[in-house]
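In this view, the complex is presented without one of its protein chains, the others remaining in place.
Every chain is named by a letter (A, B and C) in the order it is written, and numbering of its residues begins at 1.
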Amino acid sequence: MDEKREDGRAVTQLRPLSCTRNVLNRAHGSASFSQGETRILAAVYGPKAGTKKNENPEKACIEVIWKPKSGQIGKAEKEYEMIVKRTLQNICLLNVHPNTTTSIIIQVVNDDGSLLPCAINAACSALVDAGIPLKYLAVAISCCISENEDCILDPNKLEEQKMKALVYLVFRNSIMSVLDEESTQVGESIENGIVTSVTHGVMTVNNYFQCMEQGRAAIKPLSDFLRKKLQSKVQSDVSVAG
Amino acid sequence: MEQRLANAWRMTVNEKKFIETALLSDLRIDGRRPFDYRNLTIRFGREDGSSEVQLGQTHVMGFVTSQLVQPYRDRPNEGTLAIYTELSPMADPSFEAGRPAESAVELGRIIDRGLRESRAVDTESLCVVAGKWVWSLRIDLHILDNGGNLVDAANIAALASLLTFRRPECTLGGEDGQEVIIHAPEAREALPLTVHHLPIAITFAFIGDENTVVIDPSHFEEAVMGGRMTATLNANGDICAVQKAGGEGVIQSVIMQCLRIASVKAVDITRKIEDAVKSNNTERALRKIKRHPPSAVVDVIKAGQKGADNLLEENMEKPKQEIEDTIVSQSDDMDIETRSSNQNESKPRIDKNTSFIGGPSSWDPYSKGVNVDELKASLASRVAALPSEKMDTAPPVEPRVTVTDPPLTSTNAAPSSEENTGAGQQTNKEKTLKDAVKPKHKRKKKT
Amino acid sequence: MEYVSPEGLRLDGRRPMETRQLRAEIGVVSRADGSAVFEMGNTKVIAAVYGPREVQNRSQQINDKALVLCEYSIANFSTGDRMRKPKGDRLSMEISLVIRQTMEECILTHLMPRSQIDIFVQVLQADGGTRSACINAATLALADAGIPMCDLVTSCSAGYLNSTPLLDLNYVEDSAGGPDVIVGILPNLDKVTLLQMDAELQMDTFENVMQLAIEGCKAVANYLREILLEHTKKLESCRGV
Partner (left out) sequence: MESKPSNSLSSLIDQQVFPGDVVLDLSKMANQTIKLGSGLRQEGDAISVMKAGKLRFAKPNKYWVESSHKRYVPCAGDTVLGIVVDSKADNFLVDIKSPTIAFLPVLAFEGGTRRNIPKFEVGTLLYARVVKANTGMNPELACMDASGKAAEFGPLKDGYMFESSTGLSRMLLNSPTCPLLETLGKKLAFEIAVGLNGRVWVNATSPSIIILVANSIMKSESLSPVQQKIMVDNLLQRVQ
């Protein structure tokens, strides 16, 4: 495991993260999230009145629009759109504002691998910023199996190209403020739950579980990071209010 | 019907009326005078040819890509230049995804005309084999936040991207000497484009019954304006394009007055763009030299390892402590600047810095690292850096309260290569503060 | 290339300050509420106006004024190279927008709330100055349809070749790559509503060229007024007044 990667990271090491919320003026909620050189800008509009056709009007509808950095939206982007949509549908409380639509627009600013997890993290931060009711936060991470069967976290583009298989994992964030033991247990069992898992390429079942373990280990730091970054604004508010 | 009503952005009668009445006494709602331009910030992405422009609350991202294609039959030895603008639904609740709207088309056409008809980019130098292979440039302009005057902001973004774009060098080779070999940028330095001059678009709005002229309208002003005129000029005072597509009629002398004002602003903005590009080039050069320190990636988090917790805690504590600091000292110009220099001096500071801006750092060699660090930081996440810093330290302003300041300032304006780290940071800071307070002088007095 | 001969004549024999021959005809489309054909030399444009009528797409309805829509198209046979152009390309979208906004300015839209006015213009022959011709044709068609207007909008272009300002460029002059200034004015109010320009030009030269174009607009305005007067007289005599 001591093997270093090309960019000097250890296999389980993430790239530097950064996250800022409320970066846009017009959007109801927005966030910029970056993992190393990968950077995503997400904006949320909503909840807006009415749902699209073919959507259940008794629930809130989530709409995801993916904007590539250059050129037209292709099949890959359509797939991302769908994965993000499904994931967010799971973390949003859809029955609080029935018959409304919440649009999430995801703009790729720079792609250096792990694009989808970064987008999900950004979208989730933007939802928090917009005050959309959420069941919990999602933390996303990608994990790939390199040529020499190493399981590496948060691969960059170069590593993604060389990998044998890749898995995008979305977990529920770790809740810090559990009340007592009983709820701690509850929390734990949910925490381990995967919201989304998307795999590319062939990997052994063992490898998959290995990825899962590694990914799970990253939940805690990731959600701590999100907590820290997302609270700042509220904190300043409160200092005002106080 | 009702849905549409609920979702549209609208203005009250009060606002409309107030904008007009305030203008009668030469006041604008954001505190500007009629001929004040908003604050301009130009940032560059890590990749060549990508830029982000922020003009007041308007935010545009430009991105240039190139491709080898067959030339048009009537121009066999000229490369091509295409501009794609899209009003992303991100920018404004009324923009929708899908087919570009009329206004997006007009936006693209104005920029297109300004750039192409005035031959700002030397397209002949983009020719590889006459009649067979030429470079085709594509400029994507993403409108991210519509705070009004998209034309000017998008135009600046297009220019900034073009100026920093580099196309890979290619030579002819192969058996028949006709095969095009594209060299990787690592092998042979990529080539910048030849840009003859910078056509700068300056937009005026005509508001109210009196047809009061204002420069650089905000989106509130755009909602009440009777007409708009965009003049594209270069620093020499040559008019490259004019667009006044109908709307309120104005007398000829007003048009000429606008053009004269525009020519002054164009000089200003040209300088700003050039400064930003220059400092970007220095950074780029530095990045090249410092490429080796085993990559700039460093962990904030070591998942599943002992170190992780400590590291995190550290990260968590720092900002808190800092918040206290700032609140006590009322976070002022001075304060922030000193802090920023601190960040680069002491180790823990740097550490914290990292956590803010995603710049790597906790691997040891600062001597080598700091610059790269800053470069990455500034490039990768200037935006991120800015507001997050602000938030963590509870300083004067939310990013969205950006208000104008007549003298334009671009972030990248200064940093000399030596003290890159500090300078970059500081410019950031300065801008923050300028943004913070409408008339900046008021703020400064406090210091 | 020499666009102005030493004698001061242009390629088609005009003087620099001369427009091409103007010709207009009102009432050429029987189904339309108003229509006109306008010719500037070899450039020929047809315009038809429908309305004011009920708004077709209710969501577009404006409560305090009329909705003006404009569709510009160029016939495939109108130019030398008979290229099939896709409908709704960016250029025609822009021209539609420009024509719409220009005409909107002279129509008293607040008199016809919750209604819609459609303007269709098609270029039949293109020989430079199509945009101007479209606007002139649309003005006539609007007047023919009896739509209340505050003034006639007229348009004319001017260029600058061989250091001479030239009025009303034809195709050859237009494609010479020199600057091209298109102006649309409200002649009675003496205000400029449309102004488009391409390519580099010094500011004082620009002023001259624009001035020339404005003079051209005024000449066109006079001609349009004559045509309208004539048309009205004809209508009068038809009614036997």
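Keep this in mind: a contact is a pair of C-beta atoms (placed from the backbone, for glycine too) under 8 Å apart; a residue touches a chain by one contact, two chains touch by 3 or more.
Owing to the predicted nature of the structure, the values given are computational and were not obtained by experimental measurement.
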item	value
Among A:Phe33, A:Tyr80 or A:Tyr136, the residue in touch with the chain that has been omitted	A:Tyr136
Contacts of chain A with the absent chain, listed as residue ranges	28-29, 46-49, 91, 93, 96-100, 128-131, 133-137, 172-173, 175-183, 186-187, 226-227, 230-231, 233-242
Chain B residues touching the omitted chain (full complex)	2, 5-6, 8, 10-18, 21-22, 25, 27-31, 327, 330-331, 390-391, 394-398, 401, 403, 436-439, 441-443, 445-446
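Assume only the chains that are shown with their structure count from here on.
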item	value
Chain-level touch network, classified as line, ring, star, complete or other	line
Chain at maximum distance from chain B, centres defined as averaged CA atoms	C
Inter-centroid spacing, chain C versus chain B (mean Cα positions, whole Å)	38
Intercentroid distance (Cα basis), chain C paired with chain A, Å	54
Distance between chain centroids, defined by C-alpha means - chain A, chain B (Å)	27
Of chain C, residues touching chain B in the complex	58-59, 90-91, 93-94, 96-105, 181, 184-186, 189-203, 206-207, 210-211, 214
Residue ranges of chain B in contact with chain A within the complex	2-3, 6-7, 45-47, 50, 52, 57, 59, 61, 63, 65, 88-93, 97, 138, 140, 142, 144-147, 219, 294-305, 308, 312, 315-316, 319, 323, 327, 354-360, 363, 376, 380-381, 383-388, 391-392, 394, 398-400, 402
Interfacial residue positions of chain A with respect to chain B in the complex	4, 6-10, 12-27, 30, 32, 34, 36-37, 39, 41, 43, 45, 48-50, 65, 67, 69-71, 103, 105, 107, 109-110, 153, 156, 214, 217-218, 221-222, 224-225, 228-229, 232-233, 235-236, 239
